[in-house]
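Heads up: the structure comes next, in structure tokens.
Only one protein chain is missing from this complex, and each of the others stays in its spot.
Just so it is clear, A, B and C label the chains in written order, and each chain counts residues from 1 on its own.
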Amino acid sequence: MNMIRERLIFEISDKGKKGFTFPELDVPEKKNLTDSIPVREDIKDFPQVSEVEVVRHFTRLSQANYCIDKGIYPLGSCTMKYNPKINEKVAQIENFISAHPCLDTKVCQGNLEILSELEDMLIEITGMKAFTFQPAAGAQGELVGMMLIRACLEDRGDPRKFVLIPDSAHGTNPSSAHICGYKVKEIKSNKSGTVDLEDLRKNMNKDVAAVMITNPNTLGIFENQIKEAAEIVHSQGGLVYMDGANMNALMGICRPGDMGVDVIHLNLHKTFSTPHGGGGPGSGPVGVQKGLEPYLPIPRIKHKGSHFSLDENYPKTIGRVHGFYGHFLVVVKALAYILSLGPDGLKEASETAVLNSNYIRKSLEKEYHLKYKAPTLHECVFSDKYQKKHNISNIDIAKRLIDLKVHPPTMSFPLIVHGALMTEPTETESKADLDLFIDAMKQIDREAKEDPDVLKSAPHESYVRRLDETKAARAPRLRWKP
Amino acid sequence: MNMIRERLIFEISDKGKKGFTFPELDVPEKKNLTDSIPVREDIKDFPQVSEVEVVRHFTRLSQANYCIDKGIYPLGSCTMKYNPKINEKVAQIENFISAHPCLDTKVCQGNLEILSELEDMLIEITGMKAFTFQPAAGAQGELVGMMLIRACLEDRGDPRKFVLIPDSAHGTNPSSAHICGYKVKEIKSNKSGTVDLEDLRKNMNKDVAAVMITNPNTLGIFENQIKEAAEIVHSQGGLVYMDGANMNALMGICRPGDMGVDVIHLNLHKTFSTPHGGGGPGSGPVGVQKGLEPYLPIPRIKHKGSHFSLDENYPKTIGRVHGFYGHFLVVVKALAYILSLGPDGLKEASETAVLNSNYIRKSLEKEYHLKYKAPTLHECVFSDKYQKKHNISNIDIAKRLIDLKVHPPTMSFPLIVHGALMTEPTETESKADLDLFIDAMKQIDREAKEDPDVLKSAPHESYVRRLDETKAARAPRLRWKP
Amino acid sequence: MSYISLSQKDKKEMLKVIGASSPQELFDSIPDDKKLKRKLKIPKAKTEPEIMEYFNQKAHKNKNNEYISFQGAGAYQHFIPAAVDYLSSRGEFVSPYTPYQAEVSQGTLQLIFEFQTLICQLSGMEISNASLYDGASGTAEAVLMASRINRKSKILVPKTLHPHYREVIKTYTKNLGLDIQEIKYDDSGQISMTELKKHLDKETSAVLCQSPNYFGVIENLDKISSLAHESKALSIAVVTEASSLGLLKPPGEQGADIVTGEAQSFGIPLSFGGPYLGFMACQKEFLRQFPGRISGETKDVNGNQGFVLTLSTREQHIRRERATSNICTNQALCALRATIFLELLGKNGLRQWSWQNLQKANYAYDLLKGIKGVKSPFSGKVYNEFIIQTEKDWADIEKGLMKKKIIPGISLEKYYPELKKCGLVCVTEVSQKQDLDRFAEQFKEILSA
Partner (left out) sequence: MSYISLSQKDKKEMLKVIGASSPQELFDSIPDDKKLKRKLKIPKAKTEPEIMEYFNQKAHKNKNNEYISFQGAGAYQHFIPAAVDYLSSRGEFVSPYTPYQAEVSQGTLQLIFEFQTLICQLSGMEISNASLYDGASGTAEAVLMASRINRKSKILVPKTLHPHYREVIKTYTKNLGLDIQEIKYDDSGQISMTELKKHLDKETSAVLCQSPNYFGVIENLDKISSLAHESKALSIAVVTEASSLGLLKPPGEQGADIVTGEAQSFGIPLSFGGPYLGFMACQKEFLRQFPGRISGETKDVNGNQGFVLTLSTREQHIRRERATSNICTNQALCALRATIFLELLGKNGLRQWSWQNLQKANYAYDLLKGIKGVKSPFSGKVYNEFIIQTEKDWADIEKGLMKKKIIPGISLEKYYPELKKCGLVCVTEVSQKQDLDRFAEQFKEILSA
């Protein structure tokens, strides 16, 4: 079905059309209230449309999106698992959504209990000692983690200067370290795709505050020397930060807290099934070992028996990073998820995520180059090396996948794999959907040899054809104008 | 976007997959409970799928539907107006949806009040004296209406034998009369498309129980001699039934009760904006004049002051036609609609429906044949007469409209217009959407002359191409089998 | 709030095209003396916040949320998975018309086809339609269908059939010369075979049998069908509690020719009685007399599978007064809910569900029967409803329990004056053991007061 391009709402706006009306003002109107304040003119070109026009606009726009609810979405590092509908439903319960954040704690015990319970469960799942839910997403979690480390080291006398980050890391890692005032030093990966302990040892010294490790790393490979790495860092007084974005491989299998990790962030919007929303809201809770607890953001939730309260009495706290307590409704969904799965279900989820990923890896390893041969867990990173011979890049492959009704893998990283196709199916996919992806990838490999043009000009059967990103950046048009 | 055909759920089913689990049984299990009762075998081939598979299945299926929420839907006689979202929301309020129909009336005063209030409003809008909400849809409303007439006449001594129905009527009219034990006699339409008074007079006699009139009729023409027609029928002791499916043209403009109508049914799912749901549920309340009130179905809602009760004490009642009180949740939505619009809004809705329809009529009257030239209200019936010269039928036109992203008009009736294209835009359409339809119709007219093949083979850009209805009926496959 | 999408400018332009000076002018075809010369007397327009408040207040006048309830009798409280609500509220399902234009309605048509298949699987039949209004009118349609098939007019309706269904049958058949005869029940709470045999003869068009019946008792449908067939009458099975289909032998395997009933239990909320979901299924040979919409499989010009509404020559828009039914709009969206519900539960969930209904109801039945002063008038096996008889008037029991925020069930006195001091109690999977124990305790207390 060739869609008609959906016009911008501004283009269908016309004077006097209305999509909503408020009840009449029921207090005596005082026109002079605006006498000495700066009042705006009529907002030129602000939309004026009817409710049906708005509903059609967004219904049609929604259909221009691919999404988990429509099919497999093997975007590596993103853990695009199914978002259970019951979680959405419980997060819409009236007393949750209408709760003001400044409510007297007597009036919001249920909410505090939820925050506290999820904290307990994440502690058990990760082996850490305490969690904060203030970080709004993974990246803010990293920043908070870095701040905690800095506060702790400062407390010990010297915040230090450097943070070590493997070359395979996600872009937010160096960026977060930087915003925390650290200089970033890159650590090499070794041939098996894990942190090169030699390089780590070489770079580790008393000027280094921390190392940021992702585990399993962004190649999907378990950092099996993480304990050893942690020892190297600890021995020099540094701390170990773990990017827990890939926790979906490890639930019930092993615990970062048992492996020398001092600080971790999780992505509730990955591992714990809360929806991505087309780019948020997420939630990036940060967990710490005992020594770092005093520095956690305030307020924290405390309880005496079954009474919960908010405690701000943490003199060493790094302070607030969010206006209130982070993304409460996301916390509700994550808790619903963990309670639904239970201990066996969480472990089964990780096992199945790894099974699905290895099934894809095995099914495609002839057709697609795998730079690192080490065993992988929940994801694996192919590359376009074989297809490059036919002048076909990972982007062409991705765009062609769109024609074949599956979402492409991640391509923007890890930077150590050229032409990366980072593939993470998650545990919720059916075999039929995995096969759909595998068959599409195989077809593309054949096409690369036999009909490369069909790849270069892909996608053919999408809402729009291949878009010109260079043009967008060169002459930016970032808002509508009449 | 060429869609992949969605498989039947049975085809993706596999042993052991689960989409839902119940809590464990919390009472002592007694296996012997089934000892002497007929217990079924395992249901062969009953689906076994996961929640994500179900969600994807129905998300994808939903996208294979055209709907009001996506665009203009000018299906004549169906009043496909926008279904406001607030109506859906109020109909989901917990105390409505979880109310058992046998609740003690003390516990469900709110529900009874709602039924009573909508009755009052429909009385005011139509000028009738009482309404019942038992009929589940328009057709059941017609049947109830006929039964009321029969009961009344029987009470007067003779139920009579015939019902007169204009040749332009909807198919449910004769069918309903028939199920009520009447023989149907067809009345001709005159040249201006309204009931031929002469023919009516000729056929009216003491054997005729009633005439069933649609007003405005299915050509969109107001039966301006309805009062005269009513007099003819009344003078012979017959009664006048009005099919109120087209009430959307008349709200606040004129009232059937003021024009000699004795019994009327309304379609809440047309005039009063409740959704069609892809074929129901609707609601077809029936209104009567005072003389027919004793025959209405029981129970009826009564109130003393602000206390509401259910009254079954109507010895002359025709009885029940529904298990309980009809479609309560649909009533809730219709009431929300009427309260939202108020008296001015209802009138504006009718006026705008008529404006929109006349705009289409005027814009297309050169290209498409209009058998009846009389002024029309909310809809008008074109035909394929001009296009037939090029061997193009109304079906080809309809299928081509699908390519052009608008829903086709009604074709199955009125039978007096050959190759009918019965077009009813409703009041909620924007001018842009009306123009989309008009332009598509004009393009099709051009194509009929210049490129008829593109019409004969339409639709080209749909989820499936033109379907073989003959095959479906000749070798019926009405359920899946492995 | 109005839902018009035209600006003043649009209106002006359109009027200009039409050649009229105002929308009012377009109503000139209505004689002036027939026009309403005043404003409608209904409350002035409300905005969305006011509508929300208005209905919240109405809902607040209902007090049902304060009670736990054991009412059934044709309307059952079951758990509804979140995915049912979410998926069935998508505008693409809610806002289209009946799928007349098949090519843009494949979503609805395929789901109806799946619904038909599920109903066939559950009922043990070969043909199902897209839905009927509800169980009661569906049963009336089945009666009409039977008499069309064998052109006989005597219909045997057991007193164990839901009283409302019996009333609707009467309303529907009254004008068609059908002879409705009621069949008494026996001590087991089942249709009395002696009575049935007494009434059954060659004039009989059909015998109806609801199982589990109004008393919750499971009938011997197999036997009844055989008797009916011996007299060349049709056997019509009626199901009001569709959850029982997951456990009981399907009517199609117990000799039923037509199965009809209410599928509200499949994911449709109580909703104060509607909209619900009538269903009907039958053996292949009766297809031409079958009422209602049917979705059928076919192919498009490219040979791809697709679905259309089919066999419409049975229907009113083609056959007019000779149609098999006048039904047009039916219950598509409710059928969608049922389809999603059943596909989520799947084979194992469905069995688990029926099993829990059976177990919990019988647990409560035993508890209540164990109370001094309570007995069971019937000996038949029950599914998830049962009758108990006490020493007090049911009205008093109800009053007492309602003070404890319990609704104990439904009094039988109105429709079965012979069954004095009896109540019909329903227990489904939503009741927890602790609720049942509390119910029994309070019941006991009231009886001993």
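We adopt the following convention: a contact is a pair of C-beta atoms (placed from the backbone, for glycine too) under 8 Å apart; a residue touches a chain by one contact, two chains touch by 3 or more.
Worth saying up front: this structure is predicted, and the values here are computed from it rather than measured.
Chemist: Of A:P166, A:G238, A:G287 or A:P408, which residue touches the hidden chain?
Modeler: Residue touching the chain left out of view: A:P408.
Chemist: For the chain that's not shown, point to the residue among A:K129, A:K188, A:R201 or A:K347 touching it.
Modeler: If we include the chain that is not displayed, A:K347 is the one touching it.
Chemist: By the contact criterion defined above, which parts of subunit B meet the unshown chain? Give residue numbers in ascending order.
Modeler: For subunit B, the residues touching the absent chain are 14-18, 20-23, 48-53, 55, 59, 84-86, 88-89.
Chemist: For subunit C, enumerate the residues touching the unshown chain of the complex.
Modeler: 48-49, 52, 79, 81-82, 86, 89-91, 430
Note that only the chains that are shown with their structure count from here on.
Chemist: What are the two chains with the top count of C-beta contact pairs?
Modeler: If you count contacting C-beta pairs, the leading pair is B-C.
Chemist: Using mean CA coordinates as chain centres, what's the subunit B-subunit C distance in Å?
Modeler: Roughly 20 Å, centre to centre.
Chemist: Mark out which residues of subunit C touch at least two other chains, giving numbers and ranges.
Modeler: Expected reply: 1-7, 10, 46-48, 81, 83, 86, 91-92.
Chemist: Please output the residue numbers of subunit A that touch at least 2 other chains, ranges allowed.
Modeler: As it turns out, subunit A has residues touching two or more other chains at 50-53, 55, 59, 84-85.
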